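The complex appears here without one of its protein chains, the remainder shown in place.
Residue numbering begins at 1 within each chain, and the chains themselves are lettered A, B and C in the order written.
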């Protein structure tokens, strides 16, 4: 199991909750089958089970949006690695800019996810954070300058240096960790720019979730990988 | 829809995750049908959908363990009131001692849950906290001294004053808010003591979730309501 | 000791740190002496001792900007009620919108501050939060809609209803708690409007701290109390 080059974060968008989450995940399955490119989808906690059942074994990996540094037992409202596995997910985003974690919790949850066989993608805001995230040796670090998220101004064109420096920073501390980049990614040329800067893929959200035609949007993104 | 007199918090116990969550919820359905007493079950976020489908319309209310003060949109890893509704839940616990909220977030999420028609049970550690929680006018306040949680020493016997003073404190600020009590509740006599102190029901967790025979444990608890 | 009708939050403004904090506090002393109106000043933790020594007994009360829900002992980086007392302060702001507290911590720290004889001013964003804050029976609740903070658009004119409803909400749950209002307060007419709406005073920050002539700004504010 490896990090897919296109990962879609459904966030809390109403457009991707409940039945709409399942529908969007099935679009990803169609695109993955047509193109042979693996896609990751990150539905809300409450939709993990439904989405995992809907896409099972079809070239689409299901990732949680977050996992808490909580163990099984007397804890309330937390999502443990075990729950994510039971729901059928393959991995998780961690430390997204909209859900930052304490360094110590991030370390604990990375370790717990690895023990459960879950893929881990740790988000970071810049090269310095990417270096620290990489030092935890997750499967991937996703660099996303928060100020570009949701803007449609792609990080890979607006701030190519942060991508290059993050790739370099992660390589220094963890050879086997992939690097994704995100924030403002909306079309194939953004993806192409990201890959040319050394990243292994992209993390997208509104560019696909809010697209009039998500399938077309996904196909466009994937065209940038060729 | 009113607050059930018995609410079971599944917490993050492995004994109540995934298939085991569904199984435990079905035990609650059996007991509710046999006794005519309504029961609330609080599975993990990842099990809300499955549990809600399994118990639909059978005398069992499904409550989330927590909801975040997050709106639909560009937020990651959060559970919104909308998600909980889409998953089929009827309400939510809030501010559990294992998931305390900022006062302002608690206020926002209470208001958002009311707008979505969700039942809200706000937890509080003592009478002073219960007064503040009650001032938000949720459907119920659940008083749980954290030091008794999971001990098997029932709050209704070990600290009857905290229950009495909490009932009084909540009444002062919100006439229509029910009061539950919890922490260490394990059998019918604990429930009877709770009701005699003025509370409208109990919040239980390990007493049912970890019981050798959860059905028997539930029937025993309910015997204290008569 | 009662809540002063004018309370100045120095925030983290460079203009009010270190020697500049002491200087600004001395301006408050001058104005308090000239007008006979008591003024509260809220310097940073690191300046509490210096400011308290500089203004001692001169019609100016010194309040911390926050106190942590931490007891003496094995805690690091926290400011306890005891520390604030030792530094010479008379009270503290709590739960400012830039430093929101968990309801339970807020309850604990209110109680601890009362035990130490410290004045407590609990901030709240709207009438619903003010009701919950008031239920803790602090010396004052300060209503500040976060969206107006630092704008120069005074809450007492832009949103008079939030002030009126907050005064009413606090009265319902705690007769002896004063109500301040804040956000965008910059001149005497803003203060007059605030008092006419039923509040007992104002909480200001940039209006004084960043004023070209803080003394003049303070005198102008106080003119609104007459």
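The rule is simple: a residue touches a chain if its C-beta (ideal position, glycine included) is under 8 Å from a C-beta of that chain, and two chains touch if they have at least 3 such contacts.
Worth saying up front: this structure is predicted, and the values here are computed from it rather than measured.
Of the chains displayed, those contacted by the omitted chain across the entire assembly are A, C. The residue from C:41, C:84, C:163 or C:218 that touches the chain not shown here is C:84. Residue-wise, the contact with the chain that is not shown comes from C:45, picked out of C:26, C:45, C:157 or C:192. The residue touching the chain not shown here, chosen from C:156, C:174 or C:206, is C:206.
By the touch criterion stated above, the residues of chain A touching the omitted chain are 95, 97, 100-107, 110-111, 124-126, 128-129, 131-136, 172-173. Taking the complete complex into account, residues 9, 11-14, 17-19, 44-50, 64-66, 70-80, 82-84, 86-87, 93, 96-99, 149-150, 205-206 of chain C touch the chain not shown.
Definition applied: only the chains that are shown with their structure count from here on.
Residue numbering shows that chain A and chain B use the same positions for more than half of their mutual interface. The greatest centre-to-centre distance from chain B, using averaged C-alpha positions, is reached by C. Work out the mean CA point of chain B and of chain C, and you get 37 Å between them. Here the spacing of chain A and chain B, counted between their Cα centres, is 33 Å.
Residues of chain B in contact with at least two other chains: 97.
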